[in-house]
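Removed from the display is one protein chain of the complex; every other protein chain stays in position.
Then we have subunit A:
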Amino acid sequence: MADPELYPADVHHEHASLAVTERPWARAALMLVAFGFLAIFLLLPLVVVFEQAFSRGIGAFVEAINEHDTIAAIKLTLLVAVISVPLNLVFGVAAAWAIAKFEFKGKAFLITLIDLPFSVSPVISGLVYVLLFGASSLLGPWLKLHGIVILFAVPGIVLATVFVTFPFVARELIPLMQEQGTGDEEAALSLGANGWQTIWHVTLPNIKWGLLYGVLLCNARAMGEFGAVSVVSGHIRGMTNTMPLHVEILYNEYNAVGAFAVASVLAGLALVTLVLKTLLELRYGAEIAATRGH
């Protein structure tokens, strides 16, 4: 009985049956369309960004980056990401947990709320904060009295970024946790584990890859957000300009090299994120499949 035969996890139907297989020319055409589209609409602009950034040589590029306002913008962008990503990590896990693991009234409403930032234009989200915290708003005078500055300062930028990026982690985790159900947690409890041990040894390992994807996406968006941040930032150079805003200002000043240099750094950060994700997938591919599958 104890045959050590290996059963591969999920190998079924990697190949489609003959009946639904397209003719070779059809396949080639489909792939051509897909790759061609990607090349023209994604790859080409990316190449242009780097090409423009280095159009006057590496010296001009370094000079453009090394400018005071640019460095301030990079720092601010990183600061905003460092604050908003962990916040949304905690929020996302909590919301996904609540939605996937138990029943309560208002669940559908919560799911709709989580999707709100996806459906509302970022500019509107920014405006909401202006209406809420602005000088002529309800809270405005009170904030002023107590010397709290939110708008046109770092707190406002962080708030707007948190608002825009909060669906990413939750959206990634909800289907995963719903599919996994509560069986593993019940098993851990029945074996004598307490609540924290269950979360630490069972729940978190089960969702870690989904969590990582969510965080990577959340981070990419947090660094790249333009609309909402643009409304609340006030565009004060060297103080409340994030990288995307700085790119726009430089571009509007006809400083193409500067604009593209900053843009290339931003694109570079995004590429690093992608490479990181791919490396993780290569390294832990089997484990990811095992955790997400069956």
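Throughout what follows, a contact is a pair of C-beta atoms (placed from the backbone, for glycine too) under 8 Å apart; a residue touches a chain by one contact, two chains touch by 3 or more; residues count from 1.
Simple rule for what comes next: contacts and distances are computed from a predicted model.
Within the choices "Na(+)-translocating NADH-quinone reductase subunit F", "Aspartate carbamoyltransferase", "Outer membrane lipid asymmetry maintenance protein MlaD" or "Sulfate/molybdate ABC transporter ATP-binding protein", the name that UniProt assigns to the complex's undisplayed chain is "Sulfate/molybdate ABC transporter ATP-binding protein".
Although one chain is not drawn, the whole complex shows that of A:191, A:236 or A:274 it is A:191 that touches it.
One of A:27, A:107, A:144 or A:201 touches the chain omitted from the figure, and that residue is A:201. Within the entire complex, the positions of subunit A that touch the omitted partner chain are 1-2, 4-9, 183-184, 186-194, 197, 201-202, 205-206, 287, 289-291, 293-294.
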